[in-house]
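Here the complex is missing one protein chain, while the rest keep their positions.
When the chains are written out, they are named A, B, C, D and E in that same order, and each has its own residue count from 1.
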Amino acid sequence: MVYVTRKAHFSAAHRLFNPEFTDEQNEAVFDKCNNVHGHGHNYEIEVTVAGNPDPKTGYVIDLKKLSELIDVVILSKVDHKHLNFDVPELNGIIPTAENIALVFWSLLEPRITEGTLYKIRVAESDNNFAEYRGN
Amino acid sequence: MVYVTRKAHFSAAHRLFNPEFTDEQNEAVFDKCNNVHGHGHNYEIEVTVAGNPDPKTGYVIDLKKLSELIDVVILSKVDHKHLNFDVPELNGIIPTAENIALVFWSLLEPRITEGTLYKIRVAESDNNFAEYRGN
Amino acid sequence: MVYVTRKAHFSAAHRLFNPEFTDEQNEAVFDKCNNVHGHGHNYEIEVTVAGNPDPKTGYVIDLKKLSELIDVVILSKVDHKHLNFDVPELNGIIPTAENIALVFWSLLEPRITEGTLYKIRVAESDNNFAEYRGN
Amino acid sequence: MVYVTRKAHFSAAHRLFNPEFTDEQNEAVFDKCNNVHGHGHNYEIEVTVAGNPDPKTGYVIDLKKLSELIDVVILSKVDHKHLNFDVPELNGIIPTAENIALVFWSLLEPRITEGTLYKIRVAESDNNFAEYRGN
Amino acid sequence: MVYVTRKAHFSAAHRLFNPEFTDEQNEAVFDKCNNVHGHGHNYEIEVTVAGNPDPKTGYVIDLKKLSELIDVVILSKVDHKHLNFDVPELNGIIPTAENIALVFWSLLEPRITEGTLYKIRVAESDNNFAEYRGN
Partner (left out) sequence: MVYVTRKAHFSAAHRLFNPEFTDEQNEAVFDKCNNVHGHGHNYEIEVTVAGNPDPKTGYVIDLKKLSELIDVVILSKVDHKHLNFDVPELNGIIPTAENIALVFWSLLEPRITEGTLYKIRVAESDNNFAEYRGN
């Protein structure tokens, strides 16, 4: 089993708040991430696929194809968007890195046909990131 | 003359558009940066001060003090904010990296009392940045 | 299960030597890391917590709170210190990245009350790091 | 169990193609990586060894010694070389990151005598990498 | 005057040698960079344009357009190529970072119509780079 990873990047705005919370609760829980007009990040995602290299190509999965799949399935929906308003798949979901990783997994996992999706990492910044491995 | 630099980071949303343009013009000029709800970045700024090291301290300027000044004069106004709505100093200004660098210079330059401000660099992403040197 | 990580940084001096070794043994084993007055590093640490995101917040653990905990429990004790002299928790311990990771785990693990501590990574430099996962 | 990692770098040319494919097949499968004269990368490798720190040294394995071993066993063979022509160990193997990781594992694993080899990561670029963990 | 910079990346093979040198001279001067089959790098280039931001757009030059220009004028010619064989513009030129920067300048400078080209930086690796500023 070999694990191959492709990184990708997108820039987006988001705001953390729970509509069921009062303003005071949102402020207490989400602090500066609760700014009404939102703030933003250069997100970095890592998509890892596990499998055995095909003896004819040496690839677990062609990373150019994986990159194109990430473009279509993820980046086209979130790049240069506001995650709270512009992304139907995130409707009703607080856009933390944790939740974004879970949603990206659900979007990408059924589309991986060579190898199997092993891990998705979503980094909001150099210092903060979340990973999901499917269970 | 020695040049000392302090980096700092902030996360913010912005939208590029000119209110005097039609929607079509804004779309044509600013493309995906014109998304109505904005998008965002992890901005990195570099502030460079030029001067002669003080023989008693070895410092052109104490970078801890410069860091605190950057916090007060810049970061407190823009971090986790939407640059089009939340920052009075950017009112009426299209928040490109170029214009942000010019505004940050005007805010910071009068506050530098050891050495002289030499350069401000504002990076929107690893691949895009603007620098201003005061003229 | 989602894994969230917070990075932090500190700058410290250290010297590698075993007081039970002769000078020759210390020199042979630790080489330039055995310099009597010590040397130093910009250490980077990654703290990973595993758990299920709270449906009310989308957080496994609020990374701002985790960051504050790292500040109190770790950084306040080691940042801008000499690890051989200034840190009681490292008394009698050879301050390799391996041992530092083990000590940081023991300090931090009992303090994590949302999710469970999954991994601590301690990097001495871009090229050298150690990880501990609790067993 | 503690996991220690050493990074290393080498620069090499390679070409992806399968001699059993027609030119059209090679073009279809490997695209621009199939350029006849090859292209190249600054490769970054990470070698991770797992073990218990020796109480006398605090080391799982001395990373200076691991670095020297990586130099002898790997870098001396591939640095500033063309992977398709100059490296006997890669003869008959399509030099994808996946296959390079497998070959490096087979070269290095028998030479690790303190701790056990846990993982080898081979990155072709910031965005593409492969990992092998021995099974 | 504001200076805006766009980074771009390409992967290429090259070999350093002077056809007028003997093999011994090439070996003495270029050492491991003289490997007959070549070696390779992930090159990073920075293109800096100087000018006054247009008051209607806030741009010195639209970095998306600059990026597209870099794609057409530079990357399409060198990415995933062998610089000694596949690039007519480099014919007869020893492909050091210095010479590559000079050639890229000559290709790009006449095509910059907003602002003026100020600097081109060509990095072969994290540790080695060359800059040219037009004189």
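Going forward, contacts are C-beta pairs under 8 Å (C-beta built on N, C-alpha and C of every residue); 3 or more make two chains touch, one makes a residue touch a chain.
All of these numbers come straight from a predicted model, not from anything done at the bench.
Contact with the undisplayed chain is limited, among B:Val4, B:Ile112 or B:Ala130, to B:Val4.
Contact with the chain not shown here comes from a single listed residue; of E:Asp54, E:Asp79 or E:Glu98, that residue is E:Glu98. The missing chain lies against chain C, touching residues 9, 11-14, 32-33, 35, 37-42, 79-82, 84-86, 124-126.
Mapped onto chain E, the interface with the missing chain covers residues 16, 18, 20-21, 29-31, 93-99, 101-102, 126-133, 135. Against the chain not shown here, chain B presents residues 1-8, 53, 56-60, 62-64, 67.
By our rule, only the chains that are shown with their structure count from here on.
Between B-E and D-E, more contacting C-beta pairs join the chains of D-E.
Same interface as A-C, judged by over half of the contact pairs sharing residue numbers, among the pairs A-D, A-B or D-E: A-D. Averaging Cα coordinates per chain places chain B and chain C 33 Å apart. Chain geometry summary: the mean Cα position of chain D and that of chain E are 28 Å apart. The residues of chain C never reach two or more other chains; the list is empty.
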